[in-house]
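Accompanying notes for the structure given below.
One protein chain is absent from this view; the other protein chains keep their places.
Entry: chain A
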Amino acid sequence: MAEKTYREALKEAMTEEMERDESVLLLGEDIGVYGGTHLITDGLLDMFGKKRVIDTPISEAGFTGAAIGMAMMGLRPVVEMMTWNFSFIAADQIIQNAAKVRYFSGGQVQVPLVIRGPNGGGVQLSAQHTHSLESFYGHFPGLKVVAPVTPADVKGMMISSIRDPNPVIFLEAGALYGTRGEVPEGEHTVPFGKARVAREGSDVTLVAYGRQVLLCERAAERLAEDGIEAEVIDLRSIRPLDEETVIESVRKTHRAVSVQEQWRYYGVSSEIAAIIQEKAFDYLDAPVERVSGAEVPAPYARNLELMCFPSEEQVVEVARRVLYQEV
């Protein structure tokens, strides 16, 4: 296995799928000559031509709708949102159409569509570029929602997304495009709805997805220095959600902290806490706690921004709290 960046893994998955299947094509703003504002599609125009790498007008609802129309006819469009924040403009197309066409056609039509782009913050782009939209899109039946964090998962889940006959919301950790990891060569798929145990431990379960998985791993290192063995669960997929892996871990550790970058209320972490109390209540030795972003629109200044996201310290502190080891 070669070491590759998150960005390279993403491009590799799309390239391989485009080589394998002629119906796969890319649509988005600045994805052609420019190679994407995050350079995810760099070089793909030269490889596949402008019929399959389509620079669109600045028109999120327009090109998302067009992709739905293509998908209904059997093409497999992969749409780049320059950032997921711009998808609010296309939300009706995504939620009211892509997610419902199959149902409203009584199963006659499918929409094999992938919409991908950077999600969340951490790179000083302020609140209108910083939303974490996993609970927003995760709320709607008809959509599949994934948020991989390792380059290997990025490749495997992108291939799975392109091959899936449903609309997939592919939430990339934008702040991690340059991070590296081992990536399997060639055919590598990661199924949806299967969480990954990122680190094994027996004392407390830390549940996260996307960028916060790395935060939890660092927090687990710190806890380990004091002899606390934290298990880190990377959800990978938000809808469908792998409840079983979370429950299994909590049955072992009896304690859980759920970490998310998005705001506290109505988030994925609340969902995790609810599932744990429903399905592992008798195993719990402490209340499930949440670590979330601060309840403000994300600010621009680095120091202010850092204040608003979950920190390693917070995770360590809350993990100690559920272990009744507060200092």
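Remarks
Note that in this section contacts are C-beta pairs under 8 Å (C-beta built on N, C-alpha and C of every residue); 3 or more make two chains touch, one makes a residue touch a chain; residues count from 1.
Everything that follows uses one rule, which is that contacts and distances are computed from a predicted model.
Hidden chain, UniProt protein name from the list "ABC-type polysaccharide/polyol phosphate export permease", "Serine/threonine-protein kinase RsbT", "Heme exporter protein B" or "2-oxoisovalerate dehydrogenase subunit alpha": "2-oxoisovalerate dehydrogenase subunit alpha". When the missing chain is restored to the complex, the residue among A:Y6, A:F48, A:F63 or A:W263 that touches it is A:F63. Considering A:H139, A:R163 or A:R320, the position touching the chain not shown turns out to be A:R163 (whole complex). In the complete assembly, the contact with the undisplayed chain comes from A:R102, out of A:K4, A:H38 or A:R102.
Shown as candidates are A:D92, A:E221 or A:E278; the residue that touches the absent chain is A:D92.
Panel shows chain A; residues 25, 51, 56-57, 59, 61-75, 77, 92-93, 96-97, 101-110, 112, 141-142, 144, 163-166 of it touch the chain omitted from the view.
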